[in-house]
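Would you mind keeping the following structure in view while I ask a few things?
Of the protein chains in this complex, all but one are displayed in their positions.
In this document, chain identifiers A, B and C correspond to the written order of the chains, with residue numbering beginning at 1 in each.
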Amino acid sequence: MDKYYVINDIVQNFPFISIILSLFTGILCAAVKPKKAMGICFFNLIVCFVLSLMTLIYCINNGDYYVYMMGHFPAPFGNEIRVGVLEALMATAFALVMLLSLLGGLKHIFHDVLPEKQNYYFLMMELLYTSLIALIYTNDLFTAYVFVEINTLTACAIVMLKHSKETLVATARYLMMSLLGSGLIMIGISILYDITGHLLMSNIKESVVALAGAGQYRLPIEVVICLFAIGLGIKSALYPFHSWLPDAHGSSTSGSSAVLSGLVLKAYIILLIKMVYRVFSIEVIRGSKVLDILFVLGVLAMTIGSIKAINSRDLKRMIAYSSVAQIGYIYLGIGLGNDAGMIAACFQILVHAFTKPMLFNTAGAFMDEAHGSRKFKDLVGAARKNLWAGIGFAVGAFSMIGIPLFGGFVVKYNLALAALPTNRAVLALIALVISTVLNAIYYVPALMVLFKKTSTSSKIKVFADKNDVPFIFSNGVFIICNFVLGIMSPFFITLITMGLNKFA
Amino acid sequence: MSSFKEVINSFVEGTPNTDTVINVKEKRTYKHHEKSLTERLTSMIEKGESKGARNAYTVIAVIMAIVIIGCLIYTVSSLPPFGNPSNPANNEVVRKYIMDGIADTGAINFVAGMILDYRAFDTLGESTVLFIAASAVIILLFRKKTSAEEKAADIEEKIYEDKHDVILRHGALILVPFTLIFGIYVILNGHLSPGGGFSGGTIMGAALILYNLAFGDKSTKKFFNFKVYKVITIIALSFYAISKTYSFYTGANHIHSIIPKGIPGNLLSSGLILPLNICVGIVVACTMFGFYSLFDREEI
Amino acid sequence: MFSGLINNFYETAAIIVFGIGFVTLLLNRNIIKKIIGFNFMDTAIYLFLASKGYISGRMAPILYNETTPTLTKYINPVPAGLVLTGIVVSVSFTAFFLAIAVRLYREYNTLDLHEIVSMMNKEENEE
Partner (left out) sequence: MIYIQYLLVAFLVICALSVCITNNLLVSLIIFTAYSLVMSVIWLFLESPDLAITEAAVGAGITSILFFITLVKVNKMNEGDNSNEQF
């Protein structure tokens, strides 16, 4: 038997247990009262966080990946999941971010969602988490497709759970674009199955490398790569396909916005990175033109997303457009085509996953001060009324702009370093500089508006809303995490490098 | 009778031929009909909206779609030929599924063996998709009726009952039992013959819908309401999840599973496939009827 | 190229229907039409996938008239299983999308998505 199949430690079962546990508890949420559903959801997320952390430590100590069979049959006959350092790191981070986002948005969830439907909110969140970790861990393309669909459905559901007209329209557009993306992914899987005869990533990779070496089916492979890139690009709001994002992320309740921008987009990108390494192999990808396309689209996203953010008069829409720009950084890193770029992209996934939810949650707190309005003109001086949220927003904004000490700076520095040896160095550096300037152009005025002295809020009366303890807690942890990511970045980059090395 | 020209006009412009087909009541408005091309043009001119950006978007989208389709068609021409036994897809995986399928899973229907045993994780996800969709539709459409509304519904039901079609009722009386039994047959024989939980469950759901149409809500509610729906669905899905957890866990840790395979070809055979098919069938039947019921009157 | 298309006529037709569905989903303004387009798109993919499993002259993958299976007697069961999963996924999405359509109609009294979006924008500007 292959050494990767041997299970000799109880820790190796934990990824599987966390997937099944979230699925099972998610289903149970349909039957209980909202408060109990909330309890189940938090319990599950904490358990999953601990389990993933133990898996991560195990993987670091072990230094290698292992494969867990889902059933009695090894690959290529049955399903399996694959656990390595990168997967465990992402699962841990995702559990933490989801927990904190839900805590931060808890007040709004109970305010925005109709009382009899609140338990469904937690149901959707749990199943969303299930699909996220299943997408991270899976080693099988068709399983990935099924969980992509679960992800789409639950993501749409948490948008529309806020009871308003606006979210319905946003959901319809989001669903439409997602379905287009799923269709393209599915047809890509079909063609790939036809020319390789496998659905499991490792086996497909063997076949693809052999086919590429023999020069067979060159066109189908190229087309399939493009289909996956477009399909996952639509779902992760890559620049020309981003039209659904501002509405969906801007109009939903703040906890949903946080999870959607912080985690849902990232899961698709992680799937894309897995495909690059584990389905097509990086050599075949480098031989095709898709990396150039992703690079150019990434650069466009970085600039145009920021310009759109400058033009918006609405705090949450501004943050949503900023997501488009930040997703551009990730695609820029992938498009560079070297390992350093990929590592920077993975680190950007982590940084953005910890920063954007904090921004959305603090935006929700500001909106409370302005009686639910998201417009900048109503939000003048809001940070003075809720200073703790103001500090959180400032930390997030500094990280997004790229000030040293924060994660955003490390990302930009690493991207620049990765771009230098390539032939795209000039374009990449120019794009990084322009985008940094643009980021500053919209985040600094936003901060100035939020901290402006007004007649009603000249003095800082309250440090934070005393009634909203979960938010105070989650904001604090988010701030700490941002500093940790910025200061201890070498440690995380080492982990990502370890994981990516085992990918290839 | 309208002239031929009018018929053609109505076909082109999308307004239905009101004189011949539709009665007077439905003549008034057709808001739910898609606007015809001419209507759209006139409204566009009247409103004076600048549609430049939107038109550019449309053109780009069409070009993108055409490029994708062209590439795909070009790809299809170079794919392995249709129906050829030596295609790459017919490899050792298929060989294992067919040659060892009966020994491994105990199912004579290799497709059932594949989806519920070899690749059961996908199928678990798929049942979850159905459950999530049902929950999402409940979120969107379910509402508790006030007592006044309930009374109104009662009155409507009574009026409706009087008008009940004799043919429909008698037809349903004959059809519903047979359809239900056929659905149960398809579910129970999922591992022996074509079909299985999904198709059988859908057939049962269709039978329930027919029953509801013919005999009204009250008689349906006697045995199927929201509580029943919730309890049945959650129990079935939980059983599914737990039994699959057992089989995944034993599989991954190389522990021998205690579930007997039975004699292939018998009804009680093939290990977990039969119970899982029943679970899936129950979930699907409830969900399908739930969809219908939620769309029809916003409750189950 | 042309002989390849004729030979793979199921796949060709599937791709054409996929394209029609794709364009309908993307460009048609009416939500119900969009959903029909989505269904066309999905069934086209399933047709594509199912035709990949067919082997001429063989029969459905259910044991027939023998006790131990012969490999050369049955077609490939994998695509059928995948399509079975896919059909259920697409019916779930259809129900979800239709429910959204009903709610949108209740709020805006139209099924035209463009009109709905412009109505929403107008409301937002009035605020």
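Going forward, a contact is a pair of C-beta atoms (placed from the backbone, for glycine too) under 8 Å apart; a residue touches a chain by one contact, two chains touch by 3 or more.
Since the structure is predicted, the reported quantities are computational estimates derived from the model, not experimental observations.
Put simply, the hidden chain is in touch with B, C once you look at the whole complex.
When the full complex is taken into account, the listed residue touching the unshown chain is B:G196, out of B:G101, B:G196 or B:P264. Annotation for chain C: contacts to the undisplayed chain at residues 9-10, 13, 16-17, 20-21, 23-24, 28, 30, 32-33, 35-37, 39-40, 43-44, 46-47, 50-51, 53-54, 58-60, 62, 75, 79-80, 83-84, 87-88, 91, 94-95, 98, 101-102, 105-107, 109, 111.
Listed by residue number, the positions of chain B touching the unshown chain are 13-14, 16, 26, 29, 31-36, 109, 111-112, 143, 186, 194-196, 198-199, 202-203, 205-206, 209, 288, 291-292, 295-296, 298.
Just so we're on the same page, only the chains that are shown with their structure count from here on.
Note: centroid distance chain A to chain C, computed from Cα atoms, is 28 Å. Touching two or more other chains at once are residues 142, 146, 149, 153, 156, 160, 187, 193-194 of chain A.
Residue positions of chain B touching 2 or more other chains: 68, 72, 74, 78-79, 87, 89-90, 93, 97, 119, 122, 126, 129, 132-133, 136, 140. Residues 142, 146, 149, 153, 156, 160, 165-166, 168-169, 171-173, 175-176, 179-180, 183, 186-187, 190, 193-194, 199 of chain A are the ones that touch chain C when the two sit in their complex. Chain A meets chain B in the complex at residues 7, 13, 16, 20, 23-24, 27-28, 30-31, 68-73, 76-79, 116-117, 120, 123-124, 127, 130, 134, 140, 142-143, 146-147, 149-150, 153-154, 156-157, 160-161, 184, 187, 191, 193-198, 207, 217, 219-220, 223, 226-227, 230.
The part of chain C that touches chain A in the complex is made up of residues 18, 21-22, 25-26, 31, 34, 38, 41-42, 45, 48-49, 52, 78-79, 82, 85-86, 89, 92-93, 96-97, 100-101, 103-104, 107-108, 113, 116-117, 120, 123-124.
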